[in-house]
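The complex is shown incomplete by one protein chain, all other protein chains being positioned as in the whole.
Here the chain labels run A and B in written order, and each chain numbers its own residues starting at 1.
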Amino acid sequence: MLDDLLQRLRSKDRLALARVLTLISRDEQLAEIRKAVGPKPDATPVIALTGNAGVGKSTLVGKLAEHLRAQHKTVAVLACDPESPLTGGALLGDRVRMPSRPDDDGLYIRSLAAASGHQAVAEHVDLMIRVLSAFGFDVILLETVGAGQGDTAVRSLADVVVVLLQPESGDELQWEKAGLLEIADVVVIHKSDLPGAERLQSQVRELLSLPGCRQIAVLPVSSKKNEGFVELWQAIVAAPRRDGPLEPAAQFLLRRAQQVLADRLLDRAGNVGPVVDRWKRHELDEEQAADELLHRLIE
Amino acid sequence: MATAMDRKLWEQWRAEIEKAPPPVQPATTVSSVPIEPLYTPDDLQDVDYDSELSYPGQYPYTRGIHATMHRGRLWTMRQFAGFGTARQTNERFHFLVQRGQTGLSTAFDLPTLMGIDSDDPRSIGEVGRLGVAMDTIDDMRQLFDKIDIEKLSVSMTINAPAMIVMAFYLANAADRGFDWKKLRGTIQNDTLKEFHAQNEIYFPPEPSVRMAIDVIEFCTHHVPQWNPVSISGYHIREAGSTAVQELAFTLADGFHYIDECLARGLAVDQFAGRLSFFFNAHNDLFEEVAKYRAARLLWADRLRNHYGAKQESSWKLRFHAQTAGCSLQDKQPEVNLIRVAYQALAAVLGGCQSLHTNSMDEVLALPSEHAVTLALRTQQVLAHETGVTNTADPLGGSYFVETLTRQMEAEARKYFDRIDELGGMLPAIDRGFFRREIAEAAFVYQREVDAKRKLIVGVNAYQEAEEKPLEILSIDHAVESEQIATLRKRNGERSQDDVARTLDAVRRTAEAGQNVMPSLIDAARARVTVGETMGALADVLGRCDTAVV
Partner (left out) sequence: MNQNPQLRIVLAKVGLDGHDRGVKIITRGLRDAGFHVIYPGLWQSPEAVVRTVADEDADWLGISLLSGTHLTLVPRIMELLKQAGLAHVGVLVGGIIPEADIPKLAALGVARVFGPGTPLPDIVDFLRSQGSRTHA
């Protein structure tokens, strides 16, 4: 069943692609899929777009995708929306603002639900990216939920992180926005047609020109007027790879290891149950419980 | 309005209420506003009659905009009509006039409403179905054939391509020898509510407003008796809003149009008197009456005290009402007759200037002649058999209605402030403010109905096992082929040079930021189609491909 699906995936069957992404989103047959697709080639850029709700991420992603299609680049979009912590339901409405091009096979848009918590993207997006890349898309655009500030997953998933800001009515650049700027490779002043855009742009530039800061492009973009996209793509292409305290590759491996560990522990339910009970009864604190689990795994 | 109240008696009554069982169903309005078991003079302690209520025909017009109201002149009984080809609608017009209708109201088909032609691939299955198909000026000529448009008032319900349809109307009127200065009527032309609710959208918000103002500006100068906009709450309510939202968003739209006209250099008294309104008449009678009264007083206040208008005609809010389409049910549709009667009563008690009563089968299809006649008779019984016209503002002074009026006024003002905080009308639209408010209200209402906290007869209460099928009007599909054939023939017969030249002039006028009406009137005579003209304008103004959700 899966073999057949993977075979079809290799033959560039679009329905198979969609189905494989569903399997991944449901945590099904990840190891097999991982084996079947290779690692993501560096040549397929993954661009994450993040920013507060209402800043226009979807609209910009849509316009950027059109821009890229005009350059004959094939584009896959993963658009994330939050999942309700209570019901598990989600309203996946990002594609409303994206172009509807049913005849264009060079554009693929997929909506994903990101589990509640401080998740900016859905689970296993890394594997989805590998699948999309293996399928042959030239560029992958990843739209996060709300603001992805502080979510290191986005940084390790994407080659370039684009942070969107918009002019607010009369406010100074708020300090919490500065947190967003830590993960940015490119900053977009979106809705640049609105008053206050230029002021915001200079504020951001000032903030980023502090000594020791990396070079970060700050660009005005207006989706309404379709302006700024040429410069945006150029800036994305030119953005230097970020060097954090840990190389992205190492960070990525660490997260994978964490995931593998958690999966293995859960597979041995007998191991986990008693420890959880003792933790619930306050006989162990979290650190001690984690140690317990680790020991049981090693045994 | 102080009256001496014996507190002991009131307390006795209050004690009874405390002991009584809870209400048999939630005591809230249709909009879920909680209502007290009783209202008394106490509730009106600080209401000043002269300044807040005054007299009908006197500022702030809470009690009505004319001294005698319906006693002196009945509201206009204006039933929507339009389907199929212009010729068929013309026949329906003649039929209605003979039956006693005093004004004509035109419905257009969906392709026309959306600004595309009958032969557009997206129009398949839609041509002439929900209204008359209008492609060129020839359809306009046919539509009003043998009708003296100087003697009747004509209303056209159209928004996105309103400026083009208006151009067709004016060009045709002139060609037939009618004097623009004598034309009376209304064109809906209210693009803002499309962005809030109805979604008849072609260009983005800002240029859409610009087109609407072009119509208002042109008519202010050249068609002085025409109402160039019908600022509508009806559709906002149909989309699921509360009564207060309907009230506040509609008036806010009106304020925005005023601001735009002023920005063009018009003086407020030049045009404000011709701004007309269109409200919904929903089920909750008292809530609706309070809404209309609050609308009048809010408008008068704003026009006189904020905009500094000097003429009374600028202060008076005139409105057309239509009974709530969204309240009509497909189960036991004859019950709709009863709903419409109560809703019509609300509109009349609320002081409407004209009224459309829905037909009982309107949920299922366009109304049959029988149903249309009954709808008209509903108004006639109301006017002549119930006595509601004998006095102005019959519910004025009711402790309940006056309290509700003031509550609505206060809540509407909160919305005005909120819109200002968001930066004004267009920024608020951009941020999805109106749509979110409306969607939330719609969801709450549905939840109430699903939970049976709000009962709807025939739907979640008093259902019938067997439903009697109702006679519904079926549209002849030949209409579509006939219209398309006629269109293609006419397109073939006209001068392509004239078409290209005039459409080019339209583009250039739009680019130059000038009023497009004169160029549209020229183009009308060259037999351009609605779709071609919208396309030409969109080349300059842009397109709105996705309705912002």
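Here, a contact is a pair of C-beta atoms (placed from the backbone, for glycine too) under 8 Å apart; a residue touches a chain by one contact, two chains touch by 3 or more.
Note that this is a predicted model, so its numbers are computed, not measured.
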Of B:Ala239, B:Leu382, B:Val401 or B:Met517, the one touching the omitted chain in the full complex: B:Ala239
Chain not shown: contacting residue from B:Ile147, B:Leu262, B:Ala383 or B:Ala439: B:Ala439
Candidates A:Leu6, A:Leu21, A:Leu64 or A:Leu181 - the one touching the absent chain: A:Leu21
Touching the absent chain when the full complex is considered, from A:Ala113, A:Val162 or A:Ile236: A:Ala113
Interface residues of subunit B (partner: the chain not displayed): 110-111, 113-114, 116, 122-126, 129-130, 198-201, 238-240, 326, 329-331, 363-365, 439, 442-443, 446-447, 449-450, 456, 459-460, 467, 469, 472, 545-547, 549
Chain not shown, touching residues in subunit A: 14-15, 18-19, 21-22, 26-28, 83-84, 87-93, 95-96, 100, 102-103, 108-111, 113
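The working rule: only the chains that are shown with their structure count from here on.
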Rounded Å distance between subunit A and subunit B, as computed from the means of their C-alpha atoms: 46
